[in-house]
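Note that one protein chain of the assembly has been removed; the remaining protein chains are unaltered in position.
Each chain carries a letter (A and B) given by its place in the written order, and its residues are counted from 1.
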Amino acid sequence: MSASALETREGVEVRLEGLHREFSGVRALDGLDLTLRPGELVALLGPSGCGKTTALRLVAGLDDPDSGRVVVGDRDVTHVPANRRDMGMVFQAYSLFPHLTAQQNVEFGLKLRRVDRSKRAGRARQMLELVGLASQADRFASQLSGGQQQRVALARALAIQPAVLLLDEPLSALDAKVRAQLRDEIRRVQLEVGTTTLFVTHDQEEALSISDRVGVMNQGRLEQLAPPEELYTAPSTAFVAAFVGLMNRIPCRVEAGRASVLGATVRVTDRSVTSGEGIAMVRPEQLVVEASDAGSAEVLQVSFLGSVTHVRVRTADGHELLSQANGAEAARLTVHTPVRVRLVADQLLVSSD
Amino acid sequence: MIKAARRALPSLGMVPFLGYLTVFLFIPTVIVVVGAFQDDGRPTLDNVRALGSGPVLHALRQSLVVSASTAVIGAVVGGLLAYAVVTCKPDGAVRRAVTSACGVLAQFGGVMLAFAFIATLGFSGAVTTLVKDSVGVNLYGSGWLFDVPGIILVYSYFQIPLMVIVFLPALDGIKVQWREAAENLGASTWQYWRQVAGPLLLPAFLGSTLLLFANAFASYATAAALVSQGNPILPLFIRSALTSEILLGRANLGYALALEMIVVVAIVMTGYALLVRRTSRWLR
Partner (left out) sequence: MTLPRQRRARRQRAFRIVTFVVLGAFFLIPLVSMVDFSTRGTAGSGRTGEAWGALLHDPELTAAIITSLELAALTVIGMVLLLVPTMVWVRLRVQWAARMVEFLCLLPLTIPALVIVVGIAPVYAWVTYFLGGSALTLTFAYVVLVLPYAFRSLDAGLSAIDLTTLSEAARSLGAGWFTVIARVVVPNIVSALLSAAFISVALVLGEFTFASLLHYDNLQVVIAFFGKSNAKVSVSASLAALIFGFVLLLLLSLLGRGRKGRRTTAIEPLAVTTPAGKEVKG
């Protein structure tokens, strides 16, 4: 690989400040603030219609905000047209120009920048090598698989040494295996070139696995921006807690900042519910089930998932809970087995609704 | 043997269809081709040679002029109209109305169309009268409507909508992502059209133009109703050959003229098919 000779550009800071955007009365973005550190990969994660794609298109200049600013480095680009913003973008699918070969696609942006022919060809070749497609340089889009097309699109976006790399659900049109492979590939390439990257996805596994930080969006706002581990272990809102990973919602009583859940008493992380009724957010792995004739809960379903086993149980007061069991314990559980459910957590998020 | 026969049996179901087409499509075509090289049952090249005579060449040239100019007018104007249609909402009422209207108008040729223009721009046509009364200009002139210029104008009436119908799928095939990707990579609007949309649409545009050319070249009824005397274009020359029995001293000249027509249309349609194949590979 000649990637070692790759000319790269220093990553820059990207700031989204108070972005608002309405589409015929529907608020797609409702005051979005987000800062990407130089060279960082930030994923925007959220359900469809949460505004994440709108945010990306505003950064790219493919849409105009009603108010707010987009700042790249020291430059306010809010009113700079897309073709003068210097952003590389990878679209969901079908974005390669069908009348050009892979090589010509990658050269396209360089040609517009009047890079001379030999330098252009060399750089394009280098980018195709970077994404592992040097051997397919002369193919047309229709002769490439979906995954290969997206690699070429990535090479094309990076060839112009963009200030910012924008990824608009680049994996969503691919099948599962290719998706995981390309996901890691994108991360490898991104680390190699060091370009500040904004990655929009609705797939949490994608977002959590390759990002430096993940921003969870809901109804046009950023709910939480944090490194993946923190997002999972310490969700700051009920929406994030429910959206990222699996979550049991167990009614509980809160008194003096401590909640009693399934017979245990733990600290409440959130200050919004200090006393009274609340709903505790409990991950399946925070619930341990053990077969016990004295247990008041009953197994409803056992799903073997490979490394772990999910066990669905019903407690004495009629609540259904999802818990996780390891191999040895899981083997002893079948439907109708009486079990005991134990909470293993120091602190919990309790939501008011 | 029996097995093979049984397997061939279902093919017999094709007999009525093939038989019918043989009698009413193939035999007529063969008669034209063979007749072009025959006189009184004897083989001859005289009919084909007669195609090189002045009047026939003149009619052919005029026909090519009519076909080429209406194809270009139809392609350019129809292309613009098609572009106006794709910039509408994809499922909006305007788009539906325009495409339906084009579907109807592209089929509207022949006698009725000729009379529509006679009622408009003929000697006492509505527009002729209106302009004469209000501006004092005589649009009728010396009867241009009943000669080549008139044929060109009248043909445009069905060529433009035909262009919309055949060109619209190609325009629809241009994806938003291509424009956005080009913009992102730094292309201005002009550069996008020059380097992405232009090259992508060109084969379809040229192909559609060829189809329009063939359509005009093969049209007969409209011109026949419009022009009752003289043979300004090839199809009307064929009319004369059929009705006057002996034209230019050759009884079978009609066959040779028809053959000439087949050849021109076949060449044009081959070009069309090649161009279409190219586009459909890209715009999958």
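Note that in this section a contact is a pair of C-beta atoms (placed from the backbone, for glycine too) under 8 Å apart; a residue touches a chain by one contact, two chains touch by 3 or more.
All figures in this text were calculated on a predicted structure; none of them were measured in a lab.
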| item | value |
| --- | --- |
| Touch criterion as defined above, residue of B:65, B:148 or B:165 at the omitted chain | B:165 |
| Candidates B:48, B:65, B:116 or B:197 - the one touching the absent chain | B:116 |
| Residues of chain B in contact with the chain not shown | 10-11, 13-14, 16-17, 20-21, 23-25, 27-32, 35, 77, 80-81, 84, 87-88, 94, 96, 98-101, 103-120, 122, 124-127, 157, 160-162, 165-167, 169-170, 172-173, 175-177, 189, 204, 207-208, 211, 214-215, 217-218, 220-221, 224-225, 228, 235, 238-239, 242-243, 254-255, 257-258, 261-262, 265-266, 269, 272, 276, 279-280, 283-284 |
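The working rule: only the chains that are shown with their structure count from here on.
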| item | value |
| --- | --- |
| Chain centre separation (chain A, chain B; CA means) in Å | 55 |
| For the chain B and chain A complex, residues of the former touching the latter | 175, 177-178, 180-188, 191, 195-196, 199-200, 281-284 |
| In the complex with chain B, residue positions of chain A that touch it | 60-62, 81-89, 91-99, 108-109, 111-113, 140, 142, 153, 156-157, 160, 166 |
